[in-house]
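The complex appears here minus one protein chain, its other protein chains still in place.
Up next, subunit A:
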């Protein structure tokens, strides 16, 4: 009984540490983004607060949280108020699938859990746009929902083709099976498609139609300010960080208990920002064509191929 309680306490502390580290990581990803965008545009980026701008994210957080909270009269206020909580909740909870060797949960069905969280993420955007009862928000959320669900299909199918190879839904299998060769070398096109789908899934440029600021002020979060905006912002960056970490686990094969894992995920997060600094926004119909007419056929064809590969491996006793 006592040892049970102790184990429970250890797990809770483990998880809290993970959550706090993710939040601090999110803070520094924003700093990384501003710095890189700065240097891409040949300027310095934030470099005054703290030592070389190191404390900038924290001062930003304090500023955001002390801003005035608006109470739009037309909105459905309770829903409007709780939506950011839901979105941050989902993007933090998805971190529990991290395949650590010790501590945390690292359960068998972690990929299914990831799909569930991904699917639920649509609701927070949709409800946030609808509940703020503003034209810009509604249009932004509609676009974002259509985009996210389109790319979710190819995202799921790509992951499914690897699941076929591994024969299980655990992320630990990815770590185990890639100790000799990365899946990125095995299927480079698939990894590219996955990365582009991740960009679309997290609403990043060149697919940031959820907040196309030239048309829709700020998209689905137009009516949000202060805490609500901060939470949506944190959720967005947390999911970016998670997507880059997942890319490393799925394609670049390393366990979260090694240093190279963190270097690689930082590199992928850097590429996320790099894309933002380089590419212009797509047209909306082209975005839909990209998802339905090129990514989806590619991923279904790959799935059939990988089923054949799996059978061949089984027949040849590899």
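Here is the rule we use: a contact is a pair of C-beta atoms (placed from the backbone, for glycine too) under 8 Å apart; a residue touches a chain by one contact, two chains touch by 3 or more; residues count from 1.
Heads up, the rule we're going with is that contacts and distances are computed from a predicted model.
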Look at the options "NADH-ubiquinone oxidoreductase chain 3", "Catabolite repression protein creC", "Origin recognition complex subunit 3" or "Glycosyl transferase family 28 C-terminal domain-containing protein" and return the one that UniProt uses as the protein name of the missing chain. "NADH-ubiquinone oxidoreductase chain 3"
For the chain left off this view, which of A:40, A:186, A:217 or A:282 is in contact with it? A:217
Of the listed residues A:127, A:157 or A:193, which contacts the missing chain in the full complex? A:157
Residue among A:24, A:54, A:279 or A:307 that touches the chain left out of view: A:307
Contacts of subunit A with the absent chain, listed as residue ranges: 8, 11-12, 15-16, 19, 64-75, 81, 84-85, 88-89, 92-93, 96, 105, 107, 112-113, 130, 132-139, 142, 145-146, 149-150, 152-153, 156-157, 160, 163-164, 166-169, 217, 222-223, 226-228, 230-231, 284-285, 288-289, 292-293, 296-297, 300-301, 303-304, 307-308, 310-311, 314-315
